[in-house]
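Note that this complex is displayed minus one protein chain, with the remaining chains in position.
Entry: chain A
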Amino acid sequence: MLNKFLNKFNKKILVIEDDPSLRQAITDKLTGSGFSVVQAEDGEEGLRFAYKNHPRVILLDLMLPITDGAGVLDELRKDEWGKDVPVIVMSNLLEDENLVKRYHVFGYIVKSDWKMEDVIKKVREAIAEG
């Protein structure tokens, strides 16, 4: 109960993205929009930071070193906390409907087609519904 209440003030977003330029862009945009950001460079680090920080939303790239995006989702959904955390997949691969359904992914962003502004909107939606 208290956790749920406190979670309302949780503005932490975990960004798991291996490309430094894109990671920086999304981090700056999120920070500028009032969120606090935890950055991870690969899937394994992503999982570690997720369990440690319990972010409100996770932005997840798919093609990642060590553990890829699908691997992160697979692990995450087995965890008591991780099974419900909203995940927005950011990829330049075409939307994979199976992956979206199987891991109840909240949103699928094709990076080259999405505006930053719309990414932020999607994060806000995830928070409102999550």
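Quick notes on this structure:
The working rule: a contact is a pair of C-beta atoms (placed from the backbone, for glycine too) under 8 Å apart; a residue touches a chain by one contact, two chains touch by 3 or more; residues count from 1.
One rule holds in what follows: contacts and distances are computed from a predicted model.
Its record in UniProt calls the unshown chain "histidine kinase", which is the match among "Phosphate-specific transport system accessory protein PhoU", "histidine kinase", "AtzE family amidohydrolase" or "Thiamine biosynthesis protein ThiF". Note that of A:Lys29, A:His54 or A:Lys121, the residue touching the chain absent from this view is A:Lys29.
Touch with the hidden chain on the side of chain A covers residues 19, 21-22, 25-26, 28-29, 32, 92-94, 111-113, 115-117.
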